[in-house]
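Input: one structure, supplied below.
Of the protein chains in this complex, one is absent; all others appear in place.
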Amino acid sequence: MAGLQFPLRDTPPTAPALRAELRAFLAEIGRDWPPIVPAYSWMGFDREFSREVGKRGWIGMTWPKAYGGGERTALERYVVLEEMLAVGAPVGAHWIGDRQSGPLILRLGTEEQRREFLPRIVSGELAFAIGLSEPDSGSDLASLRTRAEKVPGGWKVNGRKVWTSSAHCCDFMIALLRTAPAPDPKAKHQGLSQFLVDLRSSGLSIRPILDLVGQDGFNEITFDDVFVPDSLLVGQEGNGWEQATAELAFERAGPERYLSSLPLLTEALDDLRAEPAAPEAAGRLLARASTLRQMSLSVAGMLQDGHTPAREAALVKDAGNDFEQALPETIRRLIDPTRTPPQVLEMLGLMTMVARSYSLRGGTREILRGIIARQLGLR
Amino acid sequence: MAGLQFPLRDTPPTAPALRAELRAFLAEIGRDWPPIVPAYSWMGFDREFSREVGKRGWIGMTWPKAYGGGERTALERYVVLEEMLAVGAPVGAHWIGDRQSGPLILRLGTEEQRREFLPRIVSGELAFAIGLSEPDSGSDLASLRTRAEKVPGGWKVNGRKVWTSSAHCCDFMIALLRTAPAPDPKAKHQGLSQFLVDLRSSGLSIRPILDLVGQDGFNEITFDDVFVPDSLLVGQEGNGWEQATAELAFERAGPERYLSSLPLLTEALDDLRAEPAAPEAAGRLLARASTLRQMSLSVAGMLQDGHTPAREAALVKDAGNDFEQALPETIRRLIDPTRTPPQVLEMLGLMTMVARSYSLRGGTREILRGIIARQLGLR
Amino acid sequence: MSDIREMLVEQVDRLLADRSEPATLRAAEAGTWPQALWDEAEALGLPLALVPEEQGGVGLGWGDAAALWQVLGRHAAPLPLGESMAAAGLLAGAGITPPAGFIGLGLPGEPVAWGRRAAHLALAPGGEVALHAPSGWQEGRGPIAREPADRPVLAAPLAEGRLPAAYGPDAALLAGALLNAARIAGALEAVLDMTVEYANTRKQFGRAIGGFQAVQQLLARCAGEVAAAGVAVANAGRAADRRGLAGAEFEIAAAKVVAGEAGGTGAEIVHQVHAAIGFTDEHPLHLFTRRIWAWRDGAGPERLWARRIGDAALARGGAHLWADLTSRDEEPAA
Partner (left out) sequence: MSDIREMLVEQVDRLLADRSEPATLRAAEAGTWPQALWDEAEALGLPLALVPEEQGGVGLGWGDAAALWQVLGRHAAPLPLGESMAAAGLLAGAGITPPAGFIGLGLPGEPVAWGRRAAHLALAPGGEVALHAPSGWQEGRGPIAREPADRPVLAAPLAEGRLPAAYGPDAALLAGALLNAARIAGALEAVLDMTVEYANTRKQFGRAIGGFQAVQQLLARCAGEVAAAGVAVANAGRAADRRGLAGAEFEIAAAKVVAGEAGGTGAEIVHQVHAAIGFTDEHPLHLFTRRIWAWRDGAGPERLWARRIGDAALARGGAHLWADLTSRDEEPAA
C-alpha cells in the first residue's frame, strides 16, 4: 500500500524484567493518584515523579552513556513508555525532554549543549516545553512570526508563543523563531531557526492558560527583547523548519497516541460485567488496542533501525487518536450512571473532556490525513 | 440555526383511511414479493404494479383534475409515498413521473404538453427517466456537453447520457441539453435547456448498465442525430439549469431518503429478540426513524404551502441517507448468520450492496454537505 | 408556534442574553447561586409556568415548556429553572399547591441540581407525588458540568398526592428527559452558530478555515444533528401536550436518544473545528459543550431510553413496526 509498511517487531528480551520493575515502581508511587492524574497522564506535570523516574534510568534510555544516557534500545524505551501510559502516570515533566528536546540536542546540538542539557534531562531535573505554535499560526506552522534579531553575542527575541504545554513549570523551551524574513509568501518555512530558550530569561513572561477542565496545562509566552546567547542556537541557522518537522515524527510516533484513555477501560471494566453489550464492546476495543500496539511497536522498531518513519507515525497517530478519543464514549454507552461507582464516573467525565485535546497535540486530524493522502499519491 | 427550520406538520385527517386502503392493497399485491423487490423499491421497475397504483388514484395525486390529477394535498401524497416505501413496493415505473417530470410539466410545460403527458403519467402508463448525468459530468452537472442544435421544426441532439435509471424500460426522458455554448468556462450552467425526449426516437440507443447486484437499473443513452420537435422543449430555452436545480429539490424531499432500507428492520426484527444488544440498537434506529419522518413531513408541508425548501430537503436527504445506509450494517452487527433465516440473510445481503447507491441518487454526500455549508454561511 | 409561546420564548431569550453571560456561568460552577437571574425569572412567573392558571400559574403545556427549555439550553442558563418548572407542574398535577421559590426535582438515583438552594423538593415515584422540605443536603457537583448536584436528607413529606393516569408511573423521569433533551437541542444551536462564526473568522494557510472542504463537511453534518435534535424535541413536546407524559413516552424517549446522540456528535465536531482555542477555559465553547455532555446523562442516558423503545418494539414484532410508528398522531380509520 503506497509504501506504508508496518513490519512486526518483537519487544526486546529484557522486556519482562523491565516491566516487572516498572510495575512495582508504579504500583507503589501511584497508589493514591486521584482520577485527574491518569486523565492527564503525559499532559500532566509532576517533577517529583519525574525525578524518581530519572533515578531509575528511565529517561534518555537510548542516549550515550557519556551524556548520562542508558545506551539501551528504542524498543526497551518503548516498553517503559507503554508501561507508564498504561497506568496514566504523570510523565509530563520529563516527556518532552525525553521524546523531543533531548533527541534534537543529541542529533544537532553542539558538544557543549549536549554536556549542558542531556544529563539534567536524564536525571529528571530539567523540564522542556515546545515552542512552536503562535496565536495566528495554529496548524499552519510555517506562518510563524516571533522573530530573533541578531545582536552582538546572541539574538534578541520578540513575539508570542501559545499552547506551550506546562511552560510555566518548565525550565527550557525549544523555540522555533524567525531569524530572517521569508523570501516570499510561498516560502514561509524558510528563515526559521531553533533555539534553546531559558524560561527564566529577563523579558520573558508566561501566562498560564486554563483548559476547560480548569487545569493550567497550556501557556502563552511573551518575548519582550529576550536575549538568547549564540551558544543556544540549535542546529543550523535557517534550517529550523526542517529540524522541527523531523522532530514532529518523534512526537507522533509514541504509544501516547493510542493509550491516553486506556486507564478508563481498566478502571471501568469490572463494573461492566453485568452489562449485556459489554463483552462485544470490550472485545472490539481490545482487538483495536492490540493492533495499534503492534503498529506503534513497528514504528519504534523502525526508529531503532535508524529510519525516520514520518508517514507511518502520522498514520498511527491518526488511527490511535480515533481510538483513544472514541473510548470514553464507548464506555459511557455501556454504563448506567446511577449504578456506577463515583470514581469511574469522575474519570469518565474527565476523559470525556480531556479527549478533545488528543487530536490537537502533534497535528490535527485534518493535517495528519493530508500527510497520509499525499503519501498515498493523491494530488 | 441559519434559517434552517423544520416546523412540525400533522398528517392530514384523511391519513388513516388512506393508509387502511394502501395497506390492504399492498398486503394483497405484495404477498409474494421476493427480497429483491423491497431491496430495490423505488429503484425497481414494475409497470403492472404502477398501473394498479394509477388505477387507485395514487399517482399525480396533487395535480389538477383537468389533467387526471386528484387535487389532493401534498401531505396526502406524502402518506401514500411513505406507505409504499415502508414495505419497499416497486414504485420505480411511476416514481420519476410522479415526483419530478409531472410536476415540471405542470409548472413549466405548455398546455399541450400537460394534456399530452399528465393523464398518462397519472394512469401509470407513461414511465419517465431522468437525463442529467453524462459520462464526464458526475456531480458536476453544469459541465454537460450533450447538445441540441436548432434545425427546422425542432432540435437535433447528439451526445450521451448515463445513470438514467430504468431508461430501457421507460417511455420518455426529461433531458437537460446544451442548446448554446457556455459563454465562458465559469458560466457553464448557461445555455442549457430541458426537453421531453421520446425514448423510442430514431437515432437513440439505450445500453442497460448492470449494477453490482446484477440488475439492469442504470443505462447509457446515445443520441445520434435524434430529432426532438419544438413542441417538446420544456420551459424556457436556456433556462434549463435553473429548472433542473429546482427539480432536484423535489427529488431530495421525499421519504425515500430515509426509508429505503427500513423493510430490512421490519423483516429482521422478530429474529433479534434473543440478542442482548438488540433492544438498545433497535431503539436508537426507531428514535432516528421517527425523527427523520417528522423532518420529511415538515418538508412535505413546506412544499404544500408553496415554498421550495431546497436547503431543508438537502439536509433531510443527507441525514436520511446516513440512516438508511447505516441500517443494514447495524442489523448485521446484531445477528448471528448461522442462526438467521435465509430470507433475512438474503435481504441483508442485497441491502448491503444496494445501500451503496442511496447516496448517489439526488446528489452525493459531499455535494449535499456543500449546499448545507453554504446555507450555514460558511464561505 | 402559539402566540403565548412565541412571546415567552422571546422574553426568556432576551433575559438570558442579558443575564446569562460567561461570568455568571463560571460563578455558578464555583457554587454561586445566580440570584438576580432567578429573581427575574420569578418576576416573569416562569417557575410556575406549568401550573394551571386556576392554581396560580401560567398554564403552559409541555410543548411550551420544551420550547422554553430549549432557550435555556441555548444560553447554557446556569440556574435550575427547568427543574423547578417541572417540579411545580408535577405537584400541581397531583393537587398540591407548589410553594414559592426554587423547588428541586428528584429523579431516581440522581442527585438534585442545586439541591442546597432548594427549600423544597418534589419526588414522584410511581405516580405518587410528594413535597419534601429536606432537613439537609449532602453536597456534591457534577463530574462534567460542575454545577452543584446534591443528595437530600429526607424526613416525612409535607404533602402527598396522586397524579392523574395520563402522567403515568414515570412522570418525573419523563419530564426530566424532555427537559434535558430540550436543553441539549438549544445548546447545540448555540455552539453551531458559534462555530460557523469562528470558522469564518479564523484564518489558516492564508484563508478562513470555513473555506476548507473538510470543515464544511463536518459542520454540515453537525447542522443535520442540530436539526434532528430540535425536531425530536418539538415532536416530544407536541405528543406530551396531546397525550400526556405517559402517552408521549415513545416521543420523549426518541427525543432523549436523538438529542443525546446529536449532543455527542455535535460537541465533538465543534471542538474539532475550534481546535486548541476551544479547549481553553477562557473560550465560552466549553460552557456549552460541558453542559451538553452532562445533560446527556440527566434523567437517563440514551441507552436507557433506547432500550425502552426497543423492548416495546421487539415485543410487538416486525409486523407492527411501521403501523405503530405512524399511528401515534392519527385517529384510527373508522
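Things to note:
We call the chains A, B and C, going by the order they appear; numbering starts again at 1 in every chain.
To be clear about the criterion, a contact is a pair of C-beta atoms (placed from the backbone, for glycine too) under 8 Å apart; a residue touches a chain by one contact, two chains touch by 3 or more.
The model shown is predicted, which means the values in this text are computed figures rather than measured ones.
Note on the chain not shown: across the whole complex it touches A, B, C. Checked against the full complex, the one of A:R51, A:R207 or A:R369 touching the unshown chain is A:R369.
Within the complete assembly, C:Q217 is the residue of C:N180, C:Q217, C:T280 or C:T326 that touches the hidden chain. In the complete complex, the residue from A:S298, A:Q325 or A:T352 that touches the missing chain is A:S298.
Among B:E21, B:D270 or B:E346, only B:E346 touches the chain that is left out of the view.
Along chain C, the points of touch with the absent chain fall at residues 212-214, 217. Remark: the residues of chain B touching the chain excluded from display are 133, 136, 138-140, 143, 162-163, 185, 209-212, 214, 218, 325, 329, 332-334, 336-339, 345-346, 348-350, 352-353, 356-357, 359-360, 364-366, 369. Residues of chain A that touch the chain left out of the display are 1-2, 4, 6, 8, 10-11, 13, 15-17, 19-20, 23, 82, 86-87, 262, 265-270, 272-273, 278-284, 286-295, 298, 315, 318-319, 322, 366, 368-373, 375-379.
One rule holds in what follows: only the chains that are shown with their structure count from here on.
The interface carrying the most C-beta pairs in contact is the one between chains B-C.
Separation between the centroids of chain A and chain B, computed from CA atoms only, is 51 Å.
Chain B and chain C have centres, each the mean of its CA atoms, that are 38 Å apart. In chain C, the residues that reach two or more other chains under the touch definition are 215, 302-303.
Touching two or more other chains at once are residues 280 of chain B.
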